[in-house]
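Note that one protein chain is taken out, while the other chains of the complex remain in position.
Chain nomenclature is as follows: A, B and C, assigned in order of appearance, with residue numbering initiated at 1 for each chain independently.
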Amino acid sequence: MKPLNIGLIGYGFMGRTHTNGYRQAPRFFDLEYHPVLKAVCARNEEKAKQFAEQQGYESVETDWRELLKRDDIDAVDVCTPNNLHKEISIAAAEAGKMVLCEKPLAMNTEEGIEMCEAVEKAGVRNMVWYNYRRVPAVTLAKQLIDEGRLGRIFHYRANFLQDWTINADVPQGGAATWRLDAEAAGSGVTGDLLAHCIDTALWLNGSIDDVSAVTETFVKERVHAETGEKTPVKIDDACAFHCHFKNGSLGLFESTRYARGHKALYTLEINGEHASIRWDLHDLHRLEYFDHSDDGIVRGWRSVHVTDGDQPYMGNWWVPGLQIGYEHTFVHQVADFLKSLESDQPAGPTFRDALETQRVCDAVLDSAATRSWKDVK
Amino acid sequence: MKPLNIGLIGYGFMGRTHTNGYRQAPRFFDLEYHPVLKAVCARNEEKAKQFAEQQGYESVETDWRELLKRDDIDAVDVCTPNNLHKEISIAAAEAGKMVLCEKPLAMNTEEGIEMCEAVEKAGVRNMVWYNYRRVPAVTLAKQLIDEGRLGRIFHYRANFLQDWTINADVPQGGAATWRLDAEAAGSGVTGDLLAHCIDTALWLNGSIDDVSAVTETFVKERVHAETGEKTPVKIDDACAFHCHFKNGSLGLFESTRYARGHKALYTLEINGEHASIRWDLHDLHRLEYFDHSDDGIVRGWRSVHVTDGDQPYMGNWWVPGLQIGYEHTFVHQVADFLKSLESDQPAGPTFRDALETQRVCDAVLDSAATRSWKDVK
Amino acid sequence: MKPLNIGLIGYGFMGRTHTNGYRQAPRFFDLEYHPVLKAVCARNEEKAKQFAEQQGYESVETDWRELLKRDDIDAVDVCTPNNLHKEISIAAAEAGKMVLCEKPLAMNTEEGIEMCEAVEKAGVRNMVWYNYRRVPAVTLAKQLIDEGRLGRIFHYRANFLQDWTINADVPQGGAATWRLDAEAAGSGVTGDLLAHCIDTALWLNGSIDDVSAVTETFVKERVHAETGEKTPVKIDDACAFHCHFKNGSLGLFESTRYARGHKALYTLEINGEHASIRWDLHDLHRLEYFDHSDDGIVRGWRSVHVTDGDQPYMGNWWVPGLQIGYEHTFVHQVADFLKSLESDQPAGPTFRDALETQRVCDAVLDSAATRSWKDVK
Partner (left out) sequence: MKPLNIGLIGYGFMGRTHTNGYRQAPRFFDLEYHPVLKAVCARNEEKAKQFAEQQGYESVETDWRELLKRDDIDAVDVCTPNNLHKEISIAAAEAGKMVLCEKPLAMNTEEGIEMCEAVEKAGVRNMVWYNYRRVPAVTLAKQLIDEGRLGRIFHYRANFLQDWTINADVPQGGAATWRLDAEAAGSGVTGDLLAHCIDTALWLNGSIDDVSAVTETFVKERVHAETGEKTPVKIDDACAFHCHFKNGSLGLFESTRYARGHKALYTLEINGEHASIRWDLHDLHRLEYFDHSDDGIVRGWRSVHVTDGDQPYMGNWWVPGLQIGYEHTFVHQVADFLKSLESDQPAGPTFRDALETQRVCDAVLDSAATRSWKDVK
């Protein structure tokens, strides 16, 4: 057993999910490397200490530059708002640390390119936390596609629907609502939610050639949590786009935080010549599968309860019929990352993989701004 | 094209569904015999005339004995409350008429035996309106079972849940609520709802050997619609029983009118060695099917949308994806009855078939009354 | 009771659904006017006679111009392929007949304008068969929106997914597959399927300002059923677009005949400030409704089984829990049309209403062809 010393930067929602991944992975997967919760870093020392105590981190830092200097840190996990990803990731790479960066990779493609160059130049392991690839049902979808069960693909559609910002009194900025602040987040639903849909899509269906998008900001002004002043909202509240995939299929994507009744409904569907697949995050342990080769009179969408030992990741958990949850996607990603250290094969998505998602996001925002089709460059 | 002259007795809910069956069957099925709506019979002449006009009957009778005397009536359809089934059916048989009797066949087994003997002695065609056999999804279930797809059967379960009598102000007796009056109905949910479940079960899974039941009457007194007086409720509000089928499988049945939230939820499920089947009346156009021989990683319950041309009855309707409804079960039953006239093969369930359901109902009520297992005799 | 003499042109799938509507409406609704199936018209006399016999038409015509000359025809029902709608409708109007035209109204907006002018000039009643407005669940959605239950609308999305043309051996042209032939159909899924989605959307959510669309033709050549030769396919196999509604909401629409697993899945969803609504054609008797004002701990999407007497149209059918089907939408449309004759209020959608849908379809096709946003003119 080899230790892998983790230094976590940021202790928010994502800090908790990643930490749980580090803690749980070696209990359920046979791994040579075991994560050690060495340090958590955040500007607010008191809160960082509370977090460290609750979650079991050995020490606390308040300046991420100090964290990077420490010899006892092998891997840096960047859980800050998006506007800090680039600076920290590049510095971590230059310090010779492995870098695990929260998604989206960067504020834009330009930043992402710099980040890729940094980790590749430094030759350090790197990964981006697009966790939904490791929902067992989604991993199973990938397996079915790779086996050729769907045949030629005609359609890919995905949406990510939420409703938590309908109330105009929700502020922007600050620790809890930085996702509504363009300065901290770069974009709204495009980088926050569509980026997830795009990452999965590129993984399952290959690259996207061009896009045509529309965005909307329904609430034009919100109080800023730090200044207390009403300021214009500069993020996209909603975004929809259609696109061409390189394989000839049509894509349709939508995301919003104004879809009353949907808490976090990430849905995807792929229609192939021979079979189709559907999945949604609200019942993440199920995969819907339609196989046209089934006998016609009993052909129908199958609701596959993905909890059997021969389905992805599930042999490491409980028994058939007993579902796992959201947090397990991070456990799986940690386990895969740790296993990748035993070989020279990286665990995806790497920074380079995530840069492709960034390029699509940029094309989407550009298309919406210019009301025209844009190639993904 | 040969006419089949219909005389309908009773113009209630069932009178309307049967009439629609007569009207629609020849428009959608290729039939040698075409029903002619010759006469409707009911004590209330004014209402009978309104019904005749709306539904297209040529004439009206107010005494069913007069109807039976008419030479221009080929088939008598008995849609009265249960307590009149025996007398009218036997008289109709003796008058040489075909008899189509609303379910349940009779008030009890004894009556049912007399009725069977009468129609068989007279040699007249006879049928009982257990319409759910002809929901396409249920007919498909029968086909799958007959093909041996399920293998050895372990379990059969069915329930019929309603909630319309929870309110203690609902009266008993009278035209609208005779189903709550033991004098008119014979029993409560057992004859009204469980009889449907039992008919389907006997058809799909064979005969029942013995039963152990419980009944309950939640509201003990109700105003009688005819007298205006509060009188004891003598029907069963709810009934549950388990049983052994002759094929070795266990049966579990339940019915109630006190299941808040269920309007008319008739659900059945059969678990076999190789496959299982589920169906419910609230989405009657779907059959759920689980086939254990499917590849394990994509095995799951299939939701079969029974609207294709190669599925039972559906070639006579619209195009795939477009559902039919409740009333079509009667259209199918009429079509099958009319087709049966072209051969010497009867259309089920005949009186004799329905007598088996009556025997189970009687055993169920007897078991509940005596708190003991009862053989079905 | 007053007769309304119907002359039907075309005896295909739609001819059957409309005829059923004429036959059933007066049996279930109280109507002053009763349709009389006076004549069916089609070029193939033998088939027309068969249809007339099966469906109960009194006579047959083989030239629609002869039908229009008959004094005993009050209303002409145009069920031909799209390329004949204009000529026949205008001639019918000029002959003083009411005109009930199958959807889409026309091959394009220009034709539609001529048709509107003709019926308005002649002062004849007119209606287009966008039948899905009269699914009880959809009519209920309209009622809920009109009552203001949803508040400000943010999103409207709809799609219509089929899979029947994936097989490249399906021909184009001819009686059965004229929908794949641009000469007869004008467009592919846009006029055939999206037109339905657009009609409902305009009715529920108001007018559309501009659109940005993409279309695709997956199978480039098909044998023509009439010539037997392989010829280029000129229709759109798939079409997606986003748009702005005048009320400020974003729209997202998609249609295809290449979505393996979906027979006729027309789905719509509306997200409002206070509530959301979902519906789909595969379970057309259900409306999903989310009401944010529900107590939070038990808040969730309600699956409303639209079969109660106080829900639209359902008081005319059976009892709660017993569903109706696809064909009933036409019965309702006939009933509403007949009732409209008793007043000076037209039954929608009129030709003028349907012209709006045509304008959107044209903008969609134009946008796809030019890869640019287009205003709906």
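Rule of thumb we're sticking to: a contact is a pair of C-beta atoms (placed from the backbone, for glycine too) under 8 Å apart; a residue touches a chain by one contact, two chains touch by 3 or more.
From a predicted model like this one, the values you see are computed outputs, not experimental measurements.
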*Omitted chain's touching partners, listed by label*: A, B, C
*Touching residue (missing chain; options B:Asn271, B:Gln311 or B:Gln333)*: B:Asn271
*Using the touch definition up top, pick the residue from C:Arg27, C:His244 or C:His305 that touches the left-out chain.*
C:His305
_Just checking the interface: what residues of chain C touch the absent partner chain?_
140, 143-144, 286-287, 289, 291, 294, 296-305, 308, 310-311
*In the whole complex, what residues of chain B lie against the chain that is missing from view?*
154-155, 157, 161, 163, 166, 212, 214, 216, 218, 238, 240-242, 244, 248, 250, 252, 254, 256, 258-262, 271-276, 290, 292, 301, 371-373
*asked:* Contact with the hidden chain only, please: which chain A residues?
replied: 13, 17, 20, 23, 26-27, 54-56, 162, 164, 262-265, 281-286, 305, 307-308, 317-328
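Quick note on the criterion: only the chains that are shown with their structure count from here on.
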*Just send me the rotation angle from a CA overlay of chain B on chain C, rounded to the nearest 5 degrees.*
180
*asked:* Can you compute the centre-to-centre distance for chain A and chain B, using the mean CA position of each chain? Integer Å is fine.
replied: 55
*With chain centres defined as C-alpha means, what is the inter-centre distance between chain B and chain C in Å?*
36
_Gap in Å, rounded to a whole number, between the CA centres of chain C and chain A_ = 42
*asked:* Please output the residue numbers of chain A that touch at least 2 other chains, ranges allowed.
replied: 301
